[in-house]
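Structure below; questions to follow.
For this view, one protein chain was removed and the others were kept in their places.
By letter and in written order, the chains are A and B; residue numbering begins at 1 in each of them.
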Amino acid sequence: MEIYQKTTKLLIDVREKSPLVHHITNYVTVNDCANIVLALGGSPVMADDEKEVKEMTSLARALVLNIGTLNTRTIDSMIIAGKTAKERNIPIILDPVGVGATKLRTQTAKQLLAEVNPTIIRGNMSEIKILAGIDGNIKGVDSMDDMQNGKEIALELSHKLNAIVAITGKIDIISNGTNTTFIANGHKLLSQVTGTGCMCSSLVGTYAGVTEDYYSAAIAGILSMGLAGEKSFNSLKDSEGVGTFRMRIFDNIYNLTPEILEGEGKIHEE
Amino acid sequence: MEIYQKTTKLLIDVREKSPLVHHITNYVTVNDCANIVLALGGSPVMADDEKEVKEMTSLARALVLNIGTLNTRTIDSMIIAGKTAKERNIPIILDPVGVGATKLRTQTAKQLLAEVNPTIIRGNMSEIKILAGIDGNIKGVDSMDDMQNGKEIALELSHKLNAIVAITGKIDIISNGTNTTFIANGHKLLSQVTGTGCMCSSLVGTYAGVTEDYYSAAIAGILSMGLAGEKSFNSLKDSEGVGTFRMRIFDNIYNLTPEILEGEGKIHEE
Partner (left out) sequence: MEIYQKTTKLLIDVREKSPLVHHITNYVTVNDCANIVLALGGSPVMADDEKEVKEMTSLARALVLNIGTLNTRTIDSMIIAGKTAKERNIPIILDPVGVGATKLRTQTAKQLLAEVNPTIIRGNMSEIKILAGIDGNIKGVDSMDDMQNGKEIALELSHKLNAIVAITGKIDIISNGTNTTFIANGHKLLSQVTGTGCMCSSLVGTYAGVTEDYYSAAIAGILSMGLAGEKSFNSLKDSEGVGTFRMRIFDNIYNLTPEILEGEGKIHEE
């Protein structure tokens, strides 16, 4: 089955099954993450107290761990939730926001890699480079690096961690350790709205909640976000800007169809 | 005075008096709750540190307790704030988000019922069933149950807890232990935006801040949300979706008038 058929099937399944996606995430973009999961057709839940994350994760079909606003309390909860997910074969999506910017983030990301072994890791080039042990220029959490060697890095890290690795940027790169997929959708205005990376991880998590083909789930989530970004930008009038653009991302995820995935997706597989 | 006159009076009073509504709520939808209170004409405040909740509650005309993202720190604050409100006859609105999904939520909800005795409880059918001691199917916090026996459950729980009980769903059911009111407004798209339940509780709290007729305040809040949902949906164009819908909810609460309450409300009293 080729990739467009797979992503189409995943979209239909999300809308039919409405998978519960548990998030332990940052308080900056948590509302956006909940709304994007709902817009796609999933069912989000956000809970982070260590007394309840085990139970909540057990009810879920996917777990998203996002380190955007870490603190000691939520790190412990992430480990508990992650181990629960692992035991129960619930896919774990790690979004290593700002890893490399501080020791706490780098240590926590490494601890999560070691102790819960995420199923899918989605970050920008700088973040993924840090996880791969390559020095990158990190400037807060919005760093932009060149995409050179992206394929090699994704392949190598994927192989090393036994996880799907997704690098989002001008061209998105997704690898399962053997194959690599490039997606040329998206728009640069996505980097001028907070949470578009986090939302992308949540979309990946939602798709991962209806399949065991996590490579396709990662592709579907990133493709969906890219298409929503493009379409949102294209509909902007002169007086509109990032406020309207941001609102339309939710509209466009809600209105996503198999026809759009197939007709407008720009996927290249190697 | 019949119900439309009562809700109309409450709307006018909210806009004139701008009641301060203190929230201890979740970090997922807290911004939406603040904005919906402002849109209606109230004045929201969110504070959750145990060192300040007593003072903040004392300044307020209503207290909204929402257990969406509980943690040990905020549970203690909810108890302190709740007791302060009780002592000063400030109405307490409890939103038992996701109760039944985890032990922590169920225990906390029960503790709040026992120790602070909320004035108004607003939840969906699954949540209210749990509080009433009836097994429901809980799937995260967006569970949907049949509305059967809704009236009996609302009446019984209201009587047992000496509180107004409001069950929101396709048909909303509000009971004061003696009477029951049904509201047929609203739109199913409300369930595809996070925080519409939380916002509904905040609207109820805002109306409760200008009256001692808490039954009418609950009706007014739920009616307002339903009307905003309907009108927001009806104004959507083809390319629009949940993003635009969500924005218009705030527009429509802001533009709510006595004429809309009376002309478009679908209330049935028993």
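Operating definition for what follows: a contact is a pair of C-beta atoms (placed from the backbone, for glycine too) under 8 Å apart; a residue touches a chain by one contact, two chains touch by 3 or more.
Remember, predicted model here, so these are calculated numbers, not experimental data.
From the listed residues A:Pro19, A:Gly42, A:Gly82 or A:Gly98, report the one that touches the chain absent from this view.
Residue touching the absent chain, from the options given: A:Gly98.
If the hidden chain were put back, which of A:Leu38, A:Ala62, A:Ala218 or A:Met247 would touch it?
A:Met247
Sort through A:Asn71, A:Asn179 or A:Asn234 and give me the one touching the missing partner chain.
A:Asn71
I need the residue numbers on chain A that touch the omitted chain, in ascending order.
Contact residues on chain A toward the absent chain are 26-29, 31-32, 68-72, 98, 101-105, 139-142, 192-195, 239-244, 246-247.
Name, in rising order, the residues on chain B that touch the hidden chain in the full complex.
Within chain B, the residues touching the omitted chain are 20, 27, 30-31, 34-35, 38-39, 43-49, 51-52, 55-56, 59-60, 73, 235, 246-255.
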